[in-house]
Structures are given as structure tokens and as C-alpha cells.
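With one protein chain held back, the other chains of the complex are shown just where they sit.
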């Protein structure tokens, strides 16, 4: 990281990654997100960020994540500017830094940035002037910190605050997934009891990412007795790249069916960051079943983003 | 329809189609739209939907209809989220249902949906949770109910509330037109005196759609003595599909000129849903002439949408 996201007083200046993130600050974010989750739609919240301008600055498109941030910012009373950097000045050869500095000069106080490159948002944060806050809405393969907050909030609501009692399985294309790495950072920070990582060898990282995890390519073994299963989306590109075989093969080996889910602990919960490939990594009866927290994750996403926005931009 | 748009108490839950729509509910919508038309810009209206979030969820693009709904929602104080489903998660293989459920979980209360398939919006409405309302902003060839409300409001303002005295001609590509079918439903519900339908045989439906209408391919005959002419847009695709000849031919046979319009009753009015193909289905001196209500339709479109939004989402 080229810029400190937490200052000497423990105050958050930017929100860039959950790697090495202080436990106390994360727990404070979770508490605040829980608070917002319980107060959704309260008109008094409109004063929180009134007069503040927030810009979604997306160098790669994601309507879904952008919408979640937009609803979070609007419900706190902020003005929202959507800047699609993939079809703008950037494509005229302007640098990402100049786009940021330009919008900052226009009066934007907070940036929600998505970028395809690892560390791109941290690099931009280093260029921001004091008082401007950047939120990483996903960059490269490593960081998507608000996803980490919403996933931990979802687990905490379902299973309680003591993560040391929790066995969690993360399943699928871990190698290319910023969601997986972010959740790994968060689960370690909160002291999860056991983290199992499962996927075909071609989709598992070989570097230090999985240190301390139980790693296996056997999905049935990975599920045995876990309290939570975090499924990952399979990008279709992986087929074209030859990293996995057919969709049918993948589904047979790594698709979560109701039958398979029975191996998990009673009351185990299922998460998925969306959008889902139904019939590939997850079956309908699991996605829509009683153990699924997938829509809860979406609702928590707005609450988590409200918390981050409030901490960074509130008075 | 897979879901009831009106509940047992006659309250509107969704607004999906004017086919079989209760007359009393339609008249109430017209009265409310008239009320909003007279109060446009009144700042007190801002409280109507304050704190409510409305999402335009368009699976096929229509900037014009989207803008009308956006202005209507904003003028009632709602937050508006524009979700272009043709360039979003949907294109990553997510189902329309999952997109809807995701946005609903984010806190969207009302959806304004456009889709290319017949019945797509009603099918989505069946998936919505209680308290979520869907408005059909046009799907397939059958339903575009807010267009029906605005057209009836426009006729009522010009010709009075007694539709039984009215002779109306609907002209052009009725076969592919959701506007035409919606207006037919509304005119029947309000008891229009005579409905004439006119167009080349290749552009007229052969099913039960035109039951009870006077059908002809002779435009001059269709115009004779009518009180209102509802012109339809000719999609250029019809030429490519070989359903009509050249634009010049079409204009000669089915273009509304000032000379032709003289066949209608004195004081007859002209409607068109827009966007117009000037010089094809309508001439400049008619479109911009004293009998044209085309811009009145546009203004009424906002008032009609305000009425629907208020009924579905107001306190």
C-alpha cells in the first residue's frame, strides 16, 4: 500500500483493503453497519451526508456494485455522480490520476473506485488531497473490502460474534477472486476457527494466499461439518482459458446441490457474492433454499457501504 | 397474468396491463393524473414519495420512456436508480428474476420495467415480495399501460369524459404495437363509441385483438368523420422484413397529411406516441398543427406516471 488507510489515531481515511486491517476498526464498521441495517429508510439519516458529493468512478463496469453504493449514499443524503470512466476522458488518453484530480476539483468529496488492476485504487488514494476519501469497490484480484464487511456482517448475524467457533469453506475460483482474498483477510482478522479452501488445482493460488487454510480439491470433504459455505462465481472465461472443463464437469465436481449441502453442519449457511450462475456453481434449491443468505448479503451490502461512507465522510 | 394487479379491495398492487382492467380503477387513475397535471411543479408534492426508492429496470433501452418516469418520480420526491439491464449483470448470465430480487434486497420499493417479451413484467411481478410494486413500462406486443392512461387522459381533456360519443381511428402497424393494443383495451373499458383500425393487411393482427373494431386498409375511409386519429410509429424493420414497400409507398397510403385530415370530424384531434417518423406516417403540418395533441400526450405522460407511482407507492 502506498498510502495509509488508517491514521495514527485509528481513524479511517480511505478504505482500500482488508489485508492487515485493524480488528478494532473492522468490528466498529460491523457494529455501525448493523445499526444502519436496523434503521434502513429512516428519513433522519438523510442529514448524515447532506451537501456531500460522492462519485462512483468505475474503470471497469459493474452496475450491481455501483447501484448498491448509490442507494447507500442517497439514503444518507449525499449527492451521487456516476462517472463511467470506461467511456469517458480516460478513453481520450487522460490518466486515471487526472480524471480523479479533475473530479476532486469539481467538488467531489468521496470516490468509489473500481479498477481491473491490483493496487490501482491505493495508488489513486495517494494522489488525493487531504479531506478526499477513496473507497475501493474492487480492484485486481486482491481487494474488495466492502464485500468483506458485508460477508462478515452476514456471518455474524447468522452465527454470532465469536468467529473462533466457526468452520468456513470457500469454494471455487479462488485464484482469480478478489472476493475470496478479501474474505480470507477478514476471517483471519476476526479469528475464524477453521478456513477450508476448495477448488480444482487450476483455480487455486500457489502463493502465500492460502497460508493457514485447509486446502483440498475434494468438495465433499471440504463441506464436512462446516458452518458456512462461501461459493464463488465461475467466470465463463475460465473455460476458454482451459482452466476448467465443461460447465457440466464443473457442476458435478464443484456445484453446490441440496444433497451435497447435507454434509455441512446442521444450520450451515450458504453465501454467494452474485451474480450467480445457477446450475453451475450453485443449484436453484440451494440458492433459494432456507440455508441461503444470498439476499441477506445484498441487503447487508447497502448497510455496510452506508457504514463506510459515514465513517469516511460524515461530520 | 400470473399475478393479480388489483387486490380484492380494488387496490392496485402492480400496474401490468390494461387488458381486463377495472373501469373504476382506470377512471380513478385518470382523475389523479388530471390532478397532478394541474399541480406540476408544486413543491408540496415532494413529500409524496420522500424516502422511497424507484428503479427503472430496462431490459431493452428506451431513454424517452425512462426519462418520463424519472421526472415523474423525482417530482414526487422519490430517489431514482437507473439500472440498464442490457449492459449489466444480466449480460453476465444472471436471470431477470435474480436481478429483480437483488435490487429489491438493496431497498428498491418500486420497479419500472421494460422488456421485449410478452408477459415478462407480469412474470417478474409474481416473484416480488409483498410491498414491492412493479410497473410495466412496455413489454412485448401487448402491454404498455401507462401509455394507455396518458392517451385516455389526452382524449378526455380534449373531448370530455363521455367516451361513448367518440369515434376513434388507430392507424398503422397495429400488429407489432403494444401502444395500439393498450389503447384498444383502454378504449373498450371506457366504452368508446366506435373504434376503427386501419393499416395494410400485413400489419394488422389476425387473432382476436381487433374484435368489435371496424377494420379496413383504406385510410381515407377510416378517417371519415372520426373525432380522434391515433397514429402509430412505423418501425424501419418492417421494410427489411418485407411487410411494407418503400417509405414513399407507405406515406402515400398511410401517411397523415393535412389534406387527408380534413376527412375527419371538425375539431378532430391527432395523437402519436412518438418518436415520430416525420414524412412517413405523419406530415410536419399535422404534427405541428392546431389539431395535434402530441406534446400534450408527452406532458400527460408525466402526470399519468405520477398518478400510478402515487397509487402504488404512496403512504
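Per-chain residue numbering starts at 1, and chain names A and B are given in the order in which the chains are listed.
Convention: a residue touches a chain if its C-beta (ideal position, glycine included) is under 8 Å from a C-beta of that chain, and two chains touch if they have at least 3 such contacts.
Bear in mind the structure is a predicted one, so any value in this text is a computation, not a measurement.
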item	value
Option touching the unshown chain, where A:4, A:50, A:161 or A:221 are the choices	A:50
Of A:41, A:107 or A:193, the one touching the omitted chain in the full complex	A:107
Chain B, residues in touch with the chain not shown (by the definition above)	40-41, 43, 46, 61, 63-64, 67-68, 70-71, 74-75, 236, 274-278, 295-296, 298-299, 301-302
Contact set of chain A toward the excluded chain (per top definition)	50-51, 53, 79, 81, 83-84, 87-89, 92-95, 98-99, 101-108
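Keep this in mind: only the chains that are shown with their structure count from here on.
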item	value
Length of the line joining the C-alpha centres of chain A and chain B, rounded to whole Å	41
